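Here the complex is missing one protein chain, while the rest keep their positions.
Chains: A, B and C, in written order; residue numbering restarts at 1 for each.
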């Protein structure tokens, strides 16, 4: 088993874990006299995945680049109240609201990125700080819900293509773009480089700030998108909606659950999506089981650790064994 | 496919954005404080102020019904006490064969989750009736409306929503009444110009915001200087806030929008060696006990916890075809120094996080169910 | 005299360095160094640890600015502020420390920052094709450009580094101790690559502590001592003795010190019987007190693994291990250290030192971890210990990262001597170390032997193995291929290591 496990890369393992949890989940659901694969239930799972998924995509990039973003919840809230306020129920203001929210997110991400890359403040502290800054702003200027989303915008949440919510498709589209970015653009390659070893990247002439800043900007933007989707869903801007979801730590957990190295330089979006999926299935099943809400947290906590443990041991690479199971490493010879 | 989304809110360009004070509501609740309630005062959770009634004859039907309960959370003692009461009430109705089962989803204080919960109930729950304790007012409105559109009875309680589609919206008189009771008490017991610290749990919850909105107004009118702060009901924060306040000026009164953590506030005065303040808390046992022990001048406003019984009983009426109040306003009267002793006695042995006016004395499992949680 | 050198070739120099000086936080490291390289020339740069070789390279490469002096590349005055600038201008450097990303592929590493693109997107396939051609151009087969660097051996990583340098079509390539991590047959491979490059007219600055190698490979040799340019001469006019004299400033009578008189080979201290794990197998060896036993073998023959097996890092799965005649299962380094073993690893930065801690903390590292009670006693001896190893530093409170390679190695040694071990395992103890420091370490080995300590030394430098060892064990493919007496000739050992003649391990 060890050996076979070792042959798989972590992304694959995450998907296997996801598969297992779906199987187990559907069994439990059946025992509860429900159908896991019914439209309503799948809808529930996908909806649960959407928001955290979007945020986790951005978080993955930030973590790959060797940083962290704890400010996402506040960006989510900020974009929801900003856009909500601007739209104020008027269909004609939708574009303006969306643009404004995203623009603010870009600027905010830029600030995060600059603090981390130029002032050399560790991402953990930098974004803890900027998060506090925004939370103070929100607390001072918004008591309770703010503005409202027009009908047309709320369709974003209400519309389904087949069984799949449009919002979920948006999330998956973003995932697709992120994958392309990582695999096929210089930015993507440099992101891995900087996260893997900033010194090496620097020696290779990369401006190491660029990937870090880019990652933070993108992360804030995905968070803002999440905020917009929540606006469409709640119908109003909600200054606490981000904190309600605990998206900061949960997104980081999802990313690591998805097989990305917390230290950066190694990981994938595909894994992250699976990580988010595992959480969603878990929540869905616990919901069907009517598990005590406090016990839910206990389970979440244990699952996070256990699931990561499943493959974390493999992250530290062992050399190919000479005597015993594994095959010897490829050898280099000189052309004669 | 497209679930149809109602346009409610299009008109509302966020007029109550930061503004939680509506004079009309203030005046109405002010009157309701002295209103006469229909029904037997021995069962306050069934009492209501005369008003529009919803005709429920179309729901009249035999047999045990399945109820679906979308709960905002049980993340504070007030809600936990109520949740226990509700479960005990459920037992009764199950024994009576009124309710077959109550499926509960807990949103853990998340709007997003609660919307998903309600939608799940609509699609998968095959519910005969919905009970919803909204997490927040505006955000839950669309989801509640979707529930209404199923044609099944919908009962909303505690925090409100911006729609009257519900068969019945159950709540005590409300936040303004709380604010008036408490503020007037402090005004009566303090001098003009006295300083008061106002401790608030969290912003954005209507039932809490209106408490402060009313109190703040009254404080201003009677020039009491009130400085308000948010505490998340964390006693450490509460004690530090009070201590710092005491250090910088002479604090005569303490006002709370929810009594959870009141004891820490009082102890701050003890530790600083200062006289006790005039103070309003809530009918949480911790406060009542400390209040009695210290003999400070105080009042325990009440946001009637027994309201957690009413929704299920409303469902019972609805399926019996009996009309129910469209807006079911329950009595809400503070506990004063005079009747404090009675409540302490009645709730003897209850944990500090228990609420005196929980109204479950006649339910099965009393008192154990509330004692060992 | 420099001009004399280049006039022989008659070609104008591609690299011309004049009077380069450099000092770090006040203390001078280079005082006015001149250098001329003509196309196709291999220019050796030798000197003791801390002589300033790497610093000079780093200045030419644009890592550090020079305090004064001038550099011309192809006749153009240049002052690079970043390695990439230098690379683009045709001066590439293979640094002492590798600059590769383990999680990325060979191709991605070579073209990092210059990824070829098609229609705006990175052309992965094209990139790997180019990398493949590049490697083949250097005569390397069997290194798939899509392999992750993490899966490569030290030698293979070295090759990737060189390939990367070559990929800039450099006119000048600097190599800082390129063979330090290589075993002899791999050195051959490197020679091949160097000759390939010079035949293309590339000039090479070549830093090495392996003097033989320098004399074989270089056309001219510059000797640095304490940052001063002692001499620059054609290699043909030099031999090892002269080089050593120039470097050290004093003649070295016998390079390998003789055993301390009265040293006696005593009872078996370390015995392995049929020992093996995932990396080594069927190991039988006996190591006696007062003995110095060398282990020779090609890169990847498993010498390090053998030491790691003995030391409990990759514990034995088979066979048994006895210390002072007592069978002692060793499952962890801690256990090994408690049993009186010490292991000086081959990579000081990765496994030897805590670079941000002081020299004192580093010296006490092992004692504190394993024999905490002895800490205070040992602390008193540390200054003397450093003295005997002639560690050159400013104070015990200095952070280890500030020392040059050679001095860091001495600190590693001190760290282990502080535990007063009975069996000392040395893995490449003099890798990247200057002759002076080497000599000091040889002396230490001898005195250890004299005190009845058993010494087991892995080295890729055959002369060292032969010169220092009473017996030489030869490893091949994770097994002991056989034994040779001390003082045997290199050929017999090499042929055994390469498996050219069969023999059963004694």
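By definition in this document, contacts are C-beta pairs under 8 Å (C-beta built on N, C-alpha and C of every residue); 3 or more make two chains touch, one makes a residue touch a chain.
Keep in mind that, in the parts below, contacts and distances are computed from a predicted model.
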item: Identity of the absent chain, which is to be given by its UniProt protein name, from "Sarcosine oxidase subunit gamma", "phosphoenolpyruvate--glycerone phosphotransferase", "NADH-quinone oxidoreductase subunit K" or "Autoinducer 2 import system permease protein LsrD"; value: "Autoinducer 2 import system permease protein LsrD"
item: Contact set of the excluded chain (shown chains only); value: A, B, C
item: Residue of B:244, B:275, B:339 or B:361 touching the missing chain in the full complex; value: B:244
item: Touching residue (missing chain; options A:154, A:186 or A:202); value: A:202
item: Contact set of subunit C toward the excluded chain (per top definition); value: 24-25, 48, 54, 58, 61, 63, 95, 97, 99, 311, 313, 332-334, 336-338, 343, 345, 349-357, 359-362, 364-370, 372, 375, 383-384, 386-387, 390-398, 401-404, 415, 436
item: For subunit B, residues in touch with the removed chain; value: 74-77, 80-81, 84, 228-230, 232-236, 238-240, 243-244, 247-248, 260-261, 263-264, 267, 271-272, 286, 351-354, 373
item: Residues of subunit A (touch criterion as defined above) contacting the omitted chain; value: 66, 68, 115-116, 119-122, 124-126, 128-137, 139-140, 198-200, 202-203, 249, 252-253, 256, 261-264, 292, 294-298, 300-305, 308-309, 312-313, 315-316
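Going forward, only the chains that are shown with their structure count from here on.
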item: Category of the chain touch graph - line, ring, star, complete, other; value: line
item: Cα-centroid distance, subunit A relative to subunit B, in whole angstrom; value: 36
item: Rounded Å distance, subunit B centre to subunit C centre (Cα mean); value: 75
item: Where subunit A and subunit C are represented by their mean Cα positions, the distance between them in whole Å; value: 44
item: Subunit A: positions in contact with at least two other chains; value: none
item: Of all residues in subunit B, the ones touching two or more other chains; value: none
item: Subunit A residues touching subunit B - in the complex, by the definition given at the top; value: 34, 38-41, 43-44, 47-48, 51, 84-85, 88-90, 139, 141-151, 154-155, 158-160, 230, 233-236, 238-241, 244-245, 287, 290, 293, 296
item: Subunit C to subunit A touching residues, read off their complex; value: 82-84, 87, 95, 99-104, 108, 112-113, 115, 117, 120-122, 124, 136, 139-144, 147, 150-151, 153, 155-156, 159, 189, 192, 276-281, 300, 302, 317, 477-478
item: Contacting residues of subunit A [partner subunit C, same complex]; value: 180, 183-186, 188-190, 192-193, 196-197, 199-201, 203-206, 265-266, 317, 319-324, 329-335
